[in-house]
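One protein chain is absent from this view; the other protein chains keep their places.
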Amino acid sequence: MINQISFFKPDSVIQACEILARENNSLPVAGGTDLIVKIRNGMFPQTTAFVDLSSLPLRFIRETDGQIEIGSGCTMTEVIENPLVCKHFPTLTKAASTVGALQIRNLATIGGNSANSSPAGDTIPAMFALEASIKIRSKSGLRTVKIDQFFTGPGKNVLQRGEIIESFLLPKRETRGVFLKLGERKAHAISKINLALATWTESGKAKFRVAMGSVAPTVIRAPEVEKLLESSSQPFSDEVIAEAASLATKAARPISDVRSSQAYRKQMAGVLMKRAMNAF
Amino acid sequence: MPVVGKSVPRKDAWDKVQGKARYVDDYSFSDILYATTVRSELAYARLNGIDTARALSMPGVKAVLTHVDVQGKNAVPLVFEDEPFLAQDYLRFHGEPVALVIAESYEEALAAAALVKVDAEPLKPVLSIREAIAENAPKIYKDDNCFSRYNIKKGDAETAMKKARHIFEREYETPYQEHAYLETNGVIAVPGLEDSMAVYGTMQCPFYVHDAVAQAIGIDRNKVRIVQTTTGGGFGGKEDFPSVVAGQAAIAAKLTGRPVKLVYKREEDIIASSKRHPGLIKMKIGTDERGKIVAAIIDYYIDGGAYSTLTPIVLWRGTVHALGPYECQDILIKSYGVATNKVPCGAYRGFGSPQVIFAGESIIDEIADELKIDPLEIRRLNGYKVGSSTATSQIIDQSCGLMETIDRAAAKADWKSKWQAPSSKKGSTRTGLGISTVYYGVGLGAGGKHLDRVATSMTIMKDGSVHCAIGNVEMGQGARTVLAQIAADALGASYEMVNVVETDTALVPDSGPTVASRTTFMSGNSLMIAAAELRPRLLHVAKDMLGETRDEDVELIDGWAFSKRNANGQRIHFKELAQKLYAYRLMPSAFGWYIAPDSSYDKDTGQGNAYFVYSYCTNIAEVEVDMETGEFQVKRITCAHDMGKAINPQQVEGQIEGGTLQGMGYATMEEIRHDANGKMLNNAFATYILPTTEDTPVIDPIIVEHAYDRGPYGAKGFGEVPLMGIAPAIANAVYNATGKRIRILPIKPEKILGLE
Partner (left out) sequence: MKISLKVNGKKYTREVETNKNLLHFIREDLGLTGTKEGCGAGECGACTIIMNGKTVNSCLILAVEANGCEIETIEGEAKNGKLSKLQKAFHENHAVQCGFCTPGMILSARALLEKNAKPTVEQIKEAIEGNFCRCTGYQQIIEAVQDASGQLKKKEGLKRA
């Protein structure tokens, strides 16, 4: 065999971090649904080791001091089927259920979706809208990064060699919300554009968070829309809805690519915004 | 009971549901080597040299082949023979094979392939039909970038156009379509004794491959044997291209003296294999005040890509079908197959027709709209009936079910009560109905009639089982089943006792390709010929066994012989007949050789009997369009097809449903894209978008049977037809819903909203 590649299957997170730090050209393998395709396409010719993360104790969804913590190793299917997530974060349930097809959702992990950092990753806008933080572990310790500080570009993020996403921390709230997506077909599609909206009540006031994918180098929030919604009374008037749609369109700064055009994406940001507001 | 007309289960399904069917990659041979291909990174370049030294030094590598290693002639034997097995002098498209690396393992071959250095000097590529036909276009093929051209001249179209009450002029464009058969191309070439070569592989046309292997390695055809393995879909994509793969593998096998497996990864299959030609169609139609077509002038261009492969014949079929199934006395059609620096195009279900059908069925809808005629009525007014004269002045003398397909599809789709003009549509979700009518010449027609013959060998075994070797292949469409049904009834055997085996060039002579919806008709007829020779022998034997005096007093049906005058009396099983046949020393085998009914074609005017018979269909599509996102759902497609006779109705429905969905993919999502330098951008299933279950509409197949007197049990052929008219039916439905006319496929939300 050419290029004998080592295989590690650590059962503790620290151990995994140590191996990843030590082995210069090692690749962490979570669900592998994006990674294996990239390897097949020759993107990592120098790989010397695979570090299989599937035995790490990261397949949990639990409550911890006012937060719900989702282990990065949970598959999309596990997230979708989890009653705690479904009850508190329907936006995330919906987003996870639109990822790939069933066989992909049975493998792909919630951590991998963020670590892969595609601007089209479907669970990412939901995490933005739910104000998630990411717990990042390395052998030297733990750091927590707010989701909107995590991504630095298409396929890029703040993870350093030897660091892995341990979990997502979501403030425990009863949120309502929607996730909307347009793809090149009705299912098993990569988003041309997606939009997540979450809302909850905080100190008697309605809070709104809106995030969009595939409209910028990373998933973005639409703070102007959020401000507008939070300062408007419900049910929203047609004028507010129209204004929110227009602000969403303004916030979007997409490109044209193989999946869609800049003009379409920009206009759809507004349409999805409007639909999200009409959805509840 | 006779089985023709019955939905008996497929012969091959038993193994297929268990995963036992063996496709080419499921085979291995001892001592096998693996090949992979080094491909051009450039769309157009002068090839200065290929440095194979580093690759050769890699572990496991046995050989690195380039054009200098081709033992025979470095040209794939298709129409013009302009495509090399391995690039020589020039690189003409991104993905063109330049070298083959042969190694002990596939991984080793792959690793070494990355080290082959291709020294090439980039040239400016020609990347579209419009670029190729521009006056000062760089010349990449002869002096006009044109592989071939045809004319059809019927009457005097120019004069008739001047007299027309209304004139409609429109342009339409269609994209590449990738076959996306689930099994990629692949072969195993196995060198044998006395310099022979056997090739096993996935393919539609073993006899093309036979020619290619003989030519590639320069040996006689009687030393070459091609065995088709269970084939995971073809749709035209395995007509011409397996010749390339098999030729290459044979070159490698001959050179190394060992079996060589060359099976493609999906990405290289898409980048290198032939596709549906992109089309540009300029339609000018004149009508009278009622919408009756009085003149048609059509210019039809197809993008052949870098090599001609099958472009000349694809173009001919498209030219003949350019106006659609409509009567018109004055027609001028000019067609051009142009060269570009992109992947070569070849056969794909419909073969040059879906492009012009999209144009023709769109413009007739546009005419109906402008003249305020029901789109269904304009088709009734102009459509072919028995007695109509085609664009080539052929009189349709029988088996023309077009009007019945219109009536039955319309009734089933509830056209009368559902169809409303687009102007009446309101709201953010709008529904629309669209129709298309299609005719299709069965078989190779006058353009390929020298190939339109097919062989069968039929043998009654001693145990009464019947072995049939045929010259057409099973590629998933169900040929082995349908042909067994025909053979069983023609012979008087039971369906269970008839086995039609996969094609092997050692069993029957060159029977032409498995294309053009010709298999049921051609191979069916050749089986009938063989059966007609064997059956009298069986009757003769049965007569003695039943104590009758004359052969004609005996009947033989479904595996049992009995006296006609005593149908409920003694019955003799086929097995006993077979034993007696051998005891009588009567020849238990027969050979069927069927030649297609005549067709003709005048080189200057294109006039003549282009095809011996035509199949017909009407499609009605129902769509629901979201006016804000431009997204739409095709809700239902009703498809009425006249195929003469449905030998196996369930399989007919399967063909209709599968073809319709491929047509829907073509209409709504499939296209190959290239960048400004001619690099293909979407050679993977993540980016070449195919319909999933969730995209699939309800498909409602309707069988219409207008028997053809020369067909086996009245059957014509129709495997391609279900795909052909789907795109315009959907485009017309989208127009009906939205008022937005899409003239460039695929129909995408971006186009509906004008936000491309």
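By letter and in written order, the chains are A and B; residue numbering begins at 1 in each of them.
In this section, contacts are C-beta pairs under 8 Å (C-beta built on N, C-alpha and C of every residue); 3 or more make two chains touch, one makes a residue touch a chain.
Just so we're clear, the structure is a prediction, and the values are computed from it rather than from any experiment.
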Q. Which residue, B:F93, B:Y208 or B:F235, contacts the hidden chain when the whole complex is considered?
A. B:F235
Q) From the list B:A53, B:A411 or B:V698, which touches the chain that is not on show? A) B:V698
Q) Thinking of the whole complex, not just what is shown, which of A:V29, A:I124, A:I147 or A:I241 touches the missing chain? A) A:V29
Q | Identified contact with the non-displayed chain, of B:T287, B:T660, B:N682 or B:T738 | A | B:T660
Q.
For review purposes, identify every residue of chain A that touches the missing chain, sorted by number.
A. 1, 3-7, 9, 29, 31-33, 36-37, 39-40, 47, 50, 52, 54, 77, 100-104, 106-107, 187-188
Q | Touch residues of chain B, complete complex, unshown partner | A | 7, 9-10, 12-23, 25-26, 179-184, 230-233, 235, 265-266, 475-478, 650-651, 653-654, 656-662, 684-686, 690, 692-694, 696, 698-701
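Simple rule for what comes next: only the chains that are shown with their structure count from here on.
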Q.
As a quick test, compute the distance in whole Å between the mean CA positions of chain A and chain B.
A. 44
Q) Of all residues in chain B, which touch chain A in the complex? A) 59, 107-108, 111, 114, 267, 628-631, 633, 669, 673, 681-682, 686-687, 689-695, 749-750, 753, 755-756
Q. Across the complex, what residues on chain A touch chain B?
A. 1-3, 37, 41-42, 101, 182, 184-190, 258, 260-261, 263-264, 267-268, 271, 274-275
